[in-house]
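Pasting a structure here, questions to come.
The block that comes next holds chain A.
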Amino acid sequence: MIIRFAGFGGQGIVVSSYIVGKSAVLDGKKAIQNQAYGSESRGGECRGDVIIADEEIYELEPTYYDVLIAMTQPAYEAFVPLLKPGGTLILDKDLVVTDKKLEPKRIKKYAISATDIAFKTFGRKIVANMIILGYMNTLLGAVSEGALEKAISESVPRGTEKMNLEAMREGIKLAGEGVK
Partner candidate 1 sequence: MSEPRHRLMDFVREEIMPHRFCSGCGCGTVLNAFTNAVEGIGLDSAKMVCVSGIGCSSWIPSPYFKSDTLHTTHGRPIAFATGVKVMRPDLTVVVIAGDGDVAGIGGNHLIHAARRNIDLSVFMVNNMIYGMTGGQVAPTTPAGVKTTTTPHRNVEPAFKVADLVVAAGASYVARWTTYHVFPLLESMQNAMSRKGFSFIEIMSQCPENYGRRIGLRTGIDFLRQFKEKAIRVDKARGMTEEELEDRIVIGKLCDVERPEYVTELQKVTAEQVDLLRAEKEKVD
Partner candidate 2 sequence: MALDENKRQYISQRGGKTYFMLGDEACAYGAIYAGCDFFAGYPITPASEVAELIAEELPKAGGICIQMEDELASMAAIIGAAWTGARSMTATSGPGFSLMQENIGYGIMTETPCVIVNVQRSGPSTGQATKPAQGDVLQARWGTHGDHNIIALAPNSAQECFDLVQECFELADTYRTPVILLMDGEVGHIRESVVMPELSAVKHTSRKIAERTEDVFGGQELIPGMIHYGEGMNVHVTGSTHLASGMRDVTTPHVHDELIKRIYSKIDSNRENIVRVETDLNPDGKARVGVISYGASARPARGAVKLARAKGKNVDFLRLITIWPFAKKQVAEFSKELDIILVPEMNLGQMSREIERFVDSDVVTVPRIGGVPHSVDEIYRVIMGVV
Partner candidate 3 sequence: MKTEMRFVAFGGQGIVLAGVILGEAAIADSNNAVQTQSYGPESRGGAAKSEVIISNDDIDYPMVVEADCLVALSQPGYDKYAAEVKPGGTLIVDQDLVDAGTPPEGRAFYSLPFAKTADRLGNRIVTNIVVLGSVCSITGVVSENNLAAAVESNVPEKFRELNQTAFSEGFKLGAEAVKLKAAGEK
Partner candidate 4 sequence: MYASLLERHRRGCKLIEITENLCKGCEICIEFCPLKVFEKSDKLNRKGYYLPVVTDEDQCVGCRLCELLCPEFAIIITNE
C-alpha cells in the first residue's frame, strides 16, 4: 500500500507518515518512509510517503498512490491526479476545495474537518494529523491499532502522548460514524 501525506510544513505531515511506517514495522511488515520539502522550515510545501508491503520493496519513490491525504489546496491539486484509479482520498474539508476534473476515476473520497475539530476539541491545531491518522487507519486497516498507538506514543513529544492518542481515537470515532 502506497500512502502520500501532503500539506504545508508545520502540519505534522512527515511525522504522520513516519508513524504509519513505524507501525507497519511493529506489525512485522516491510515499510519505507520518504519525505520531501522545500528550503523553508515552516509553511512550505511538504509531503511524506509511506510504502507498506509484505515483501521486499523495490520502488523507492513511486509515481502513483493508493491513498492520498491532502491537507492543503496546492497539495490536493498537485497530487490527486497521481492517485491510482479506485484509490482513496482523504482531505481536510475546510482547507481543500475539490475539483472533479482533476480526479482519477472511481476514487473513494472522504472529507473531514480535522483541523477544526483539533482546535475545538483539543485546543491545538497540530493534532489534526492524529485525527486523520485514526480516521485513515480505521478506513483502510493499514496497520494494527495497537501498533499505531505504540508508534504514536513513541514519536510525539514527551508529555503530549495522551492528547495525541485521544485525538487519534477521535479520528477512529469519526471514521466509525462515517462508515456507518
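The candidates were selected such that all candidates are chains of the complex that A comes from, given by their letters.
In this section, contacts are C-beta pairs under 8 Å (C-beta built on N, C-alpha and C of every residue); 3 or more make two chains touch, one makes a residue touch a chain; residues count from 1.
The structure presented is a predicted model; accordingly, all values stated were derived computationally and were not measured.
Here chain A is displayed by itself, and among the listed chains 1, 2, 3 or 4 from the same complex, it touches 2.
Chain A meets candidate 2 in the complex at residues 18, 21-22, 25-26, 30-37, 39, 57-63, 151.
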